[in-house]
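Of the protein chains in this complex, one is absent; all others appear in place.
Per-chain residue numbering starts at 1, and chain names A, B and C are given in the order in which the chains are listed.
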Amino acid sequence: MIATAHIVDNSADTLIARFHSRRQYSLLLAEPLTAEDMQLQSMPDASPTKWHLAHTTWFFEQFILLPFVEDYQSPQPQFNYLFNSYYEQKGERHPRAQRGMLSRPTIEDVYAYRQQIDSAIEQLLTTNTCDELVSLMELGMNHEMQHQELLLTDILHAFSLNPLYPAAYNAKSGIAESSADNVSASEQFIPFEAGLHEFGAAPQADFYFDCEGPKHKAYVSSFTLAKGLVTNADWLLFIEAGGYQNPVLWLADGWGVAQQQDWQCPLYWRKHGDTWYQFTLNGLVPLTLNAPVSHISYYEADAYAQWKGCRLPTEYEWELAAREQAISGNFSEKQIFTPMPDVGEGVMQLYGDVWEWTRSPYTPYPGYKAPEGAVGEYNGKFMSGQYVLRGGSCVTPIEQMRSTYRTFFYPHQRWQFMGLRLAKDC
Amino acid sequence: MIATAHIVDNSADTLIARFHSRRQYSLLLAEPLTAEDMQLQSMPDASPTKWHLAHTTWFFEQFILLPFVEDYQSPQPQFNYLFNSYYEQKGERHPRAQRGMLSRPTIEDVYAYRQQIDSAIEQLLTTNTCDELVSLMELGMNHEMQHQELLLTDILHAFSLNPLYPAAYNAKSGIAESSADNVSASEQFIPFEAGLHEFGAAPQADFYFDCEGPKHKAYVSSFTLAKGLVTNADWLLFIEAGGYQNPVLWLADGWGVAQQQDWQCPLYWRKHGDTWYQFTLNGLVPLTLNAPVSHISYYEADAYAQWKGCRLPTEYEWELAAREQAISGNFSEKQIFTPMPDVGEGVMQLYGDVWEWTRSPYTPYPGYKAPEGAVGEYNGKFMSGQYVLRGGSCVTPIEQMRSTYRTFFYPHQRWQFMGLRLAKDC
Amino acid sequence: MIATAHIVDNSADTLIARFHSRRQYSLLLAEPLTAEDMQLQSMPDASPTKWHLAHTTWFFEQFILLPFVEDYQSPQPQFNYLFNSYYEQKGERHPRAQRGMLSRPTIEDVYAYRQQIDSAIEQLLTTNTCDELVSLMELGMNHEMQHQELLLTDILHAFSLNPLYPAAYNAKSGIAESSADNVSASEQFIPFEAGLHEFGAAPQADFYFDCEGPKHKAYVSSFTLAKGLVTNADWLLFIEAGGYQNPVLWLADGWGVAQQQDWQCPLYWRKHGDTWYQFTLNGLVPLTLNAPVSHISYYEADAYAQWKGCRLPTEYEWELAAREQAISGNFSEKQIFTPMPDVGEGVMQLYGDVWEWTRSPYTPYPGYKAPEGAVGEYNGKFMSGQYVLRGGSCVTPIEQMRSTYRTFFYPHQRWQFMGLRLAKDC
Partner (left out) sequence: MIATAHIVDNSADTLIARFHSRRQYSLLLAEPLTAEDMQLQSMPDASPTKWHLAHTTWFFEQFILLPFVEDYQSPQPQFNYLFNSYYEQKGERHPRAQRGMLSRPTIEDVYAYRQQIDSAIEQLLTTNTCDELVSLMELGMNHEMQHQELLLTDILHAFSLNPLYPAAYNAKSGIAESSADNVSASEQFIPFEAGLHEFGAAPQADFYFDCEGPKHKAYVSSFTLAKGLVTNADWLLFIEAGGYQNPVLWLADGWGVAQQQDWQCPLYWRKHGDTWYQFTLNGLVPLTLNAPVSHISYYEADAYAQWKGCRLPTEYEWELAAREQAISGNFSEKQIFTPMPDVGEGVMQLYGDVWEWTRSPYTPYPGYKAPEGAVGEYNGKFMSGQYVLRGGSCVTPIEQMRSTYRTFFYPHQRWQFMGLRLAKDC
């Protein structure tokens, strides 16, 4: 099994209610979009909204209905080919880069498919809540949360290519708050002592992905961590100091990508005349100076840290700081969908707003072993070439967040809500 | 001006009626498609249905309303950027390969835009039918016809990438006829004498594109032309004889493309078990053996002719044969949308069914000069690297057809309804 | 046979002497180059000097020794794989783009191979001068001449990538002359009348390539042809007028290439400060203003002609003018290896200096049929996508030149000595 779940109340009713609510949230996110919007695939890394809605449904069908319902007959046998993402053990798949070509099934067909599968799941749960099934339900719901986040990041990317700058959502009031003034905390450093610690998730946790475990020891040297995230105002100084023109600050690979793609600012910044704007899920808005910078690659984050004479934190350092704190912040449920400024005590905004790039490559923890079967393809096979990010973002469902949660992306990728916090040796 | 029109009855009423009818036909073609279908762009060569519907409208707006309506104010000023195809003199354009990213404007917005422009055109025509305007109206309607054809070829290509094999239309009855048996006429040759002839369109014609003129003399050596088009049955023999594996038959450039793209049969043929099928606008159907082969590149056509010890005809040879005949055949209005078998006397199927590759590169005729202004970008700037095809296809509006009509495509392209007829020196 | 030869004196002695002299000229051209120079392959279109020296030798071995010497045993059986250029019927080949990887055989090995084959050929000729063999000898020598030209154009390209600007040869005196002043004749037009003419080579000619025939009739409308070639001074005006920035002047394909490769001037022009230089086989030298412009693509030539309100001539037009003239001019044997200014009467410099782009795509003449066998792969299979150039250049052996000679290149290619002459309809 790829994840461990340890749920106190796993009565059928509770589970059905949670399942229903989680599934509804996907529909809520899709609600303002047109059929044409939901068809868009703007790059191979991104998927159409319609595909997300279908694929998460397929996941429940394949990993729960198929093994647990006797003589299960799919209402849509062709969908296994269309909506398998990457599970080699589940057979051939529609090519990833061609997901945007599927005008059929229509969005109505996909909504119908969701209802069929949801009904079947709910019916199944009234008769069977064995541990394995409950664990797979948790996995399915966590998987749905991941796609709820991707749905938002992918539609933002697709809309960013439309010269009309369409606004997918309308959360202007949330953004209006953001003009509140605060002092930059991105260079106030808080010290942590060296020590041998345990990291990763333990079996008694409610739920975690396989790559978060096993719990293991690691030694961490003393370090300091910035109180605040690097802000848009900070980033403007980097631009003005010629940060995008100075190869000495950059990793060699990063400099290559930056030149080839002509990076001059974060992915969604636009300059009209002398004024900077940012394209958001709420449309094109003036840049919020004291909000965390977002949509930067690892290479840019690392170059910024070099420029400041600092470095990015490791994932262990982040986890040490974060596990002291309660999980709250600007997550998806606030429906602001844009990083916001913050003020407060201690290390701030560890959770929510933007995923924080760490300098830790995404590798297996000591003792890690991918689970058997198709479900074991979930995480392990991506453990090369990517970096860990921590803490979730303004489009992450809060229920998904844990201090041990590891997400991972390639260092050139920018379309997620990615930001950074500085660290130093001491 | 890029075209000359010489219309007998150009009363306002007649013109408005023709305009209305032509514009309606685009809507008729789009009618069975969903909003998602109309969003699809399957390759840079193809465009979304929605884009075709908007671009043809933009054409009337830019080339007629803008110059002829005083103080013209566009109802959609942003559409000039979005729906300009390639007119450098009309300003910056949305990148061609990104047309499929425009989920906004929605199809409803585009239909509204069509109505706005159509009303304005009709109103204009009630007050002004000067020669120049009438000529531009002819150009606009001919341009619309070209996009009515492209709309069909492009949706066919997009649907061909969908593993569900959706049928855009439903003309099965037309196809059922096709099993009628006939003797292959693709190797029965009809002789033509050598002589000095005039070619190209003359000013007294109703309408022609600039590239069809001026009328000019050319000497044609004696030749023979096949009575029938090469059929699917003929092509199967080429496949079975190893035609796709024998480089000696192929042009060097063609062999390169065929290897790189792994060509083994025409673009839309599919083999399931031992049976050949063809994907059509009416879905996946068994291959009609005595129908003309379609969706082959120039390189394949040329290799086939080599294999037969023949050659492709020149465009002059085709024109000599075709101008003796009345224009009729399997055109768009029949709504079969698939090439059909035929029997008859003389050189058959010169018009309709499939465009016929000629061995003539698309070059300017002696004395050709592109017109001044943006409208002059229509044809001349494409006069390199492409070959002329003649005769129209089962998705070409018949009104557009003339014995002088030249269409042109790159020799590697296959997504149009392209076939071939053999010729020989004698 | 791919060519027809009609030689008056084909005694063995004469033929051996001509063969020896032709083969020696290749060695003379290679003489100033180091082993390292002769290894260079700067792009797939170009080949190393060493490869040219070996391939021309292979040609004599394959097409003469192998069929005419009984039980022929190659001294270097592996060379058939290494030095076959593109003859599918001669078996598998070393990939073209990898020719620069052949450090072995060494240049000494190749020289030895040349001697072995030359001896065998000379010995064969003392015993056999049948017509077919004599024709193939002519073909082999003409093939060697083509590679003598390519050897020079290819080493020029390779050296152009070396920031040290090495001079392959030393013909400065020839270049010093070039400062002689003359009035530009590139816009003085000489008229020609319309008429039905015969074109192409006839069997009684000494030698011609298959693609030059058969002799055939064609009608040519009246036209005018410029007295002089377009010069470097003329081209500077095109640059200064923004010719490289104005898409309206360009063919659509040409504009695409020009943007992608950032063309701002002819291939070998370099600007240091305010001064223009040209990289030549004699090193980097100041631009000779009244010399013909060279190393421009078809797309640039066509854009220039558009800018002038003119057009490029057809190959028939060029041939009509050229067949009135004796063949002389700045050819390879002068060892200047750079286009030179000229003054004189009538249409000047039709022969030598630079190949002249024509607007004629390279297509088969009426009645053309590629010969049987491997030798038939010489020309026919390249008859798509290329344009005809006429007249030879300063690196073409004069013996190779005829008024019917057609060379051909892709419209984006620039590394040959390519220039242009204007024409107009009248």
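Convention: contacts are C-beta pairs under 8 Å (C-beta built on N, C-alpha and C of every residue); 3 or more make two chains touch, one makes a residue touch a chain.
Bear in mind the structure is a predicted one, so any value in this text is a computation, not a measurement.
**Q** Taking the complete complex into account, which shown chains does the hidden chain touch?
**A** Listed by label, the shown chains it touches are A, C.
**Q** From the listed residues A:P67, A:P95, A:P191 or A:P366, report the one that touches the chain absent from this view.
**A** Selected residue, touching the omitted chain: A:P366.
**Q** Kindly state which of the options C:G100, C:G228 or C:P247 is in contact with the chain not pictured.
**A** Reading the full complex, the residue touching the unseen chain is C:G100.
**Q** Can you name the residues of chain A that touch the chain not displayed here?
**A** 86, 88-89, 196, 216-219, 221, 247-248, 250-254, 298-299, 302, 311, 359-361, 363-364, 366-367, 369, 377, 381-385, 411, 425
**Q** What chain C residues would touch the chain not displayed?
**A** These residues of chain C touch the chain that is not shown: 34-40, 42, 50, 78, 81-82, 94, 98, 100-107, 158-159, 161-164, 166.
The rule is short, and it goes like this: only the chains that are shown with their structure count from here on.
**Q** Which chain wins if you rank chains by how close their C-alpha centre is to the centre of all protein C-alpha atoms?
**A** B
**Q** If you average the CA atoms of chain B and of chain C, how far apart do the two points sit, in angstrom?
**A** 38
**Q** Could you give the separation in Å between the centres of chain A and chain B, each centre being the mean of its C-alpha atoms?
**A** The mean C-alpha positions of chain A and chain B differ by 46 Å.
**Q** Calculate how many whole Å lie between the centre of chain A and the centre of chain C, each centre taken as the average of the chain's C-alpha atoms.
**A** The mean C-alpha positions of chain A and chain C differ by 59 Å.
**Q** Where in chain C do residues touch at least two different other chains?
**A** Counting only residues that touch two or more other chains, chain C contributes none.
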